[in-house]
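What you see is the complex with one protein chain gone and the rest in place.
Let's turn to subunit A:
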Amino acid sequence: MLKRVLLLLLSLMLITTLLVGCGGGTTEPETPEETPEATQPEAEETAAIKMAMVTDVGGVNDQSFNQSAWEGHQKARNELGVEVNYVESNQDADYLPNLEQLYDAGYDLIWGIGFMMGDVILEAAEQNPDQKYAIIDNAYGDTPSNLVGVLFKAEEASFLVGYIAGKMTETGKVGFVGGMDFPVIHGFHYGFMAGVKHANPDVEVLVQYAGDFNDAAIGKAIAIQMYQSGADIVFHAAGGTGDGVIEAAREQGKYAIGVDRDQNDLAPDNVITSAMKRVDNAIFNIAEELKAGNFPGGGTVVYGLEDGGVGIAPTSDKHVPADILEETRAIEQQIIRGEIFVPDNEADYNANY
């Protein structure tokens, strides 16, 4: 009996470690892939700037923000002549050694990809005041001058896809599936709702949170329930749980809206658009400023529609009628000019809609 109890305890412990381990227990060598077409620009005479990134546990080919970050690096290499490199983290404990490895190798700017690295990179920045650092998806109250936090206005992209959903729904009902009920996801949630209401105040938005970012079955169940109660378009901001949402759309023959990257490849007939976070553009922009000698250290940079930091998926024209896309572009301009206010939390939403 005692052994059973011990075993159960052990397994519980394992669940926690594996939640981390599953994310990226890979045995990949830490060498950057050499894409043949992306060679060093030949006409680069000035001392090249060196930039490198540490991935979080998803790895560099996670088809999400790590991959997008690396694409930003590659773009900086091709267009700005920046020397780039990356190191993959297989678990949380790798962050610090990886950052130190890059510090020793002497890079001008070191990127941490993902808020999971927030504390570690702050620590590194405080220890090495001469080294420049940047982090995606994190902000600090008091940022050291050699560190910059990069955030995205996810609510702006969500507003646009919400507008599309509000215009395209035939049943007058659309859905939103959130991963977990916390402020980052609220940006998607209330931005989307505001977009829907902006398109058509009579459209009802069904909202449900899954409580998990990795449970595809729960996501599928929630989406099926939404489709059954009359929704015909469901937007998700739920990571792996969202795979289930998109699967439900495929099975039910309804529409879904992807998140973070263009998820149309998951269900080409059903994913009508995606609220994209352009980590690549953000990294490229910072690289440009670094090269120009304007590194925005000591603060937080927020990228939105204006600077191409967020946006809707390029494949949107496959399903979204041209006139609605046209309107969406007009809305985008209005948001950029500040004529439309996009809420990212409940209080702002209730005050405006």
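Rule of thumb we're sticking to: a contact is a pair of C-beta atoms (placed from the backbone, for glycine too) under 8 Å apart; a residue touches a chain by one contact, two chains touch by 3 or more; residues count from 1.
Definition applied: contacts and distances are computed from a predicted model.
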Given that one chain of this complex has been left out, which of "Response regulator transcription factor", "Simple sugar transport system permease protein", "Spore maturation protein B" or "Nitrate reductase-like protein NarX" is its protein name according to UniProt?
"Simple sugar transport system permease protein"
Any idea which of A:Pro97, A:Pro129, A:Gly172 or A:Gly211 touches the chain not displayed?
A:Gly211
Tell me which of A:Gly81, A:Pro144, A:Gly240 or A:Gly298 is the one touching the absent chain.
A:Gly240
Hidden-chain contact residue, picked from the options A:Asn61, A:Thr171 or A:Thr300:
A:Asn61
Which parts of subunit A are in contact with the chain that was left out?
1, 3-4, 7-8, 10-12, 14-15, 18-19, 21-28, 33, 58-63, 175, 181, 206-209, 211-218, 220-222, 224-226, 228-229, 239-240, 243-244, 247, 250-252, 265-267
